[in-house]
Each structure stands twice: as structure tokens, then as C-alpha cells.
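A single protein chain has been omitted from the complex, and every remaining protein chain is retained in its original position.
Letters A, B and C name the chains as they come in the text, with residue numbers starting at 1 for each one.
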Amino acid sequence: MNISAGGFDILLAAVLPLLAWYVLSTRDLFKAVALFIAYGLLFSLIWVRLAAPDVALAEAAIGAGLTGALLLDTLGRIGSRDTSGAASAMEPEGGPPDARES
Amino acid sequence: MDGLYLGVALFLLLNILLGMVRVLRGPSPADRMLAAQLFGTTGVAILLLLAEALAAPALRDVALVFALLGGLTVVAFVRRAWSPPTQVNKE
Amino acid sequence: MGIIEWVTTIFLLAGAFFFFAGTLGLLRFPDVYNRLHALTKADNVGLGLITIGLMLQVDNWVLALKLLLIWFLVLLTSATAAHLIANAALRGGLPLWRRP
Partner (left out) sequence: MQQPIFSDELTWRDRLRYALLRLPLFALLWWILIEGKLAGWWYGIPVILLAVLVSLLLLPAPRQPRPLMGTVRFVGFFLWESLRGGIDVALRAINPRLPLNPDLIDYSLRLPEGNARIVLMNTISLLPGTLSANLRDDCLQVHTLDDNPQTMQSLEQVETVVAQLFGIDI
């Protein structure tokens, strides 16, 4: 039991700073938002391990969910096409796809 | 049994971290949004296991929130963030 | 361990396997549509198996109902989310991968 629990904690503690670094350093805004949502949910797991389920609830709902949705909305308004990665990914690489314009 | 619960929970956490590679690599925004879904389902499973192992029933409510938030972020993504060039913004 | 413990163990391990397969599909499948298949279906079966495994262990049957409710909620949201993402990708013109 101790090994698994210890491994769980160490893994969380090791990955979270790395993820935080990625969120801050990435140039692609959309990628940053997606990583931020993942970061919030992992953070909520940390609160769970610290025996604070109420804080975990708040972190998941406000930190990841609500803030994530607001950030996505903001991104839509400022136009995510300006950022590097999102723009290039939107262009179909070869010929028109099966998508029909709706 | 608690050892089994924690072991499976650890395995699922490793699974999420492996899935994060897809978020980092993309290539499209839709690929990255799959992370929300990954966390929605896998996070719920982890929390249910921890609730049993740590005898903390409140974690089931956290799992409930996880389940709802995955859907919420995906809706926000589809309706707001990702307005494809072919589609005229009708807002 | 009694028989119920063994059954729970089997269900939990099977569930973990499906989660692993889902992640594997997420990494290996060639485009967003295929990845959606892998993630939605494999993870839902995984969560379902883990839910059943845990339901066998609870001492209060209302709790078992709650676990079932949570699973049903995840089922609903992930099916809807998968459709929304696929729809957005299609309208956004993400090309479909076909076997060459």
C-alpha cells in the first residue's frame, strides 16, 4: 500500500512543476490552455492526496473547469488563428477533406 | 484490498501522463482537447478508487465534478474557441 | 480473500487494461477521429468494469447506485463530447486518414 501511495505522490509532485513550466513557456496559446486544464485537474488530485477533498472540488470546478472555459472563450474572441500552432493545424494539408460546408 | 485500489490508481495516473504526450504533440486543437476527455474518464476512475482506499466518501463528489467538467470544457471549446475558417461566426 | 474479493480484483484489473488500451489508441491511431473512438469506447468500458468491481465492495447499496449514476453521467458526457469534437473537426476541415 505504501509503495503505491508513495509512487502516486512522487509522480504527481514530479510532473506538476514540469506541466506548469510547459503552460508558461509554450508559444501556442491553445496548447497552453489545454495544458492549463490538465494542470488544474492534476492539481485537484494533489489536494485529494493532501486529504482536502473540499479544496479539490473547488480546484476542479473553478480552477480547471470554469477558468478553462473562460480561457477558451477568450481565445475564441481574440482569434486563436494568430497563434502559430493552431493556425497551421487548421489548414488541411492536401486536397479538400470529406467535410462539407454546413 | 486497499493496496490493489492504490496500485490500480497509480497505474491509471501513469496512463494519464502517457496520454499527455498527445496533448503536447497535438497536432490539431481537437487532439489537445481530447485531454479533457481523458481526464474526465480516467480521473473519475482514479477518484472512485481513492475514495474506497482512503475511506473518503467526499471524493465521489469530486469524481462527479470531474465527469461534468470534461463535458463543459469540450462544449466551450467547440462553441467558442474553435471557429473554423469555413464556418461563419453566427454569434 | 473471499470469492467477492477475487471477482473485484479481476474486474479492476480488466478495467485498468481497457484504460491502457485506450491510451495506446490515443497515441497510435493516425487521426483525431480514430483517436476519439479509442478514447471514448475503451475508457468507458474500463470505467464500467472498475465501477462494477467497486460496487461489489460497498456495504451500502445506495452507494452502489451512486457509483452507477457517476458511470452513467460519464457515459453521457463522453458520448456527447466525442460527437462534438468529431463534428467540429469535420466542419473545421481536418482531413480524414485513410489506409494508403
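Please note the rule applied: a contact is a pair of C-beta atoms (placed from the backbone, for glycine too) under 8 Å apart; a residue touches a chain by one contact, two chains touch by 3 or more.
All values derive from a computational prediction rather than experimental measurement.
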Take the complete complex as the reference. Which residues in chain C touch the chain that isn't displayed? 17-18, 21-22, 24-25, 28-31, 33-34, 36-38, 40-42, 44-46, 48, 60, 62-63, 65-66, 69, 75-76, 79-80, 82-83, 86-87, 90-91, 96-99
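We take it that only the chains that are shown with their structure count from here on.
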With centres defined from CA atoms, tell me which chain sits nearest the overall protein centre. B
Would you mind pulling out the distance in Å between where the CA atoms of chain A average out and where those of chain B do? 10
Taking each chain's centre as the mean of its CA atoms, how far is chain B from chain C in angstrom? 11
Where does chain A touch two or more other chains at once, residue-wise? 90, 99, 101-102
For chain B, which residues are shared contacts with two or more other chains? 16, 28, 33, 36, 68, 75, 77, 82, 84-87
For chain A, which residues are in contact with chain B within the complex? 1, 4-5, 7-8, 11-12, 15, 19, 22, 30-31, 33-35, 37-38, 41-42, 44-45, 48, 51, 53-54, 56-57, 60-61, 64-65, 68-69, 72-73, 75-77, 80-81, 85-86, 89-90, 99, 101-102
Provide the residue numbers of chain B that touch chain C in the complex, in ascending order. 1, 4-5, 8, 11-12, 15-16, 18-19, 21-22, 28, 30-31, 33-34, 36-38, 40-42, 44-45, 48-49, 52, 57, 60, 63-64, 67-68, 70-71, 74-75, 77-78, 82, 84-87
Quick check on the complex: what are the chain C residues that touch chain B? 5, 8-9, 12-13, 15-16, 19-20, 23, 26-27, 32, 35-36, 39-40, 43-44, 46-47, 50-51, 54, 57-58, 63, 66-67, 70, 73-74, 77-78, 80-82, 84-85, 87-89, 91-94
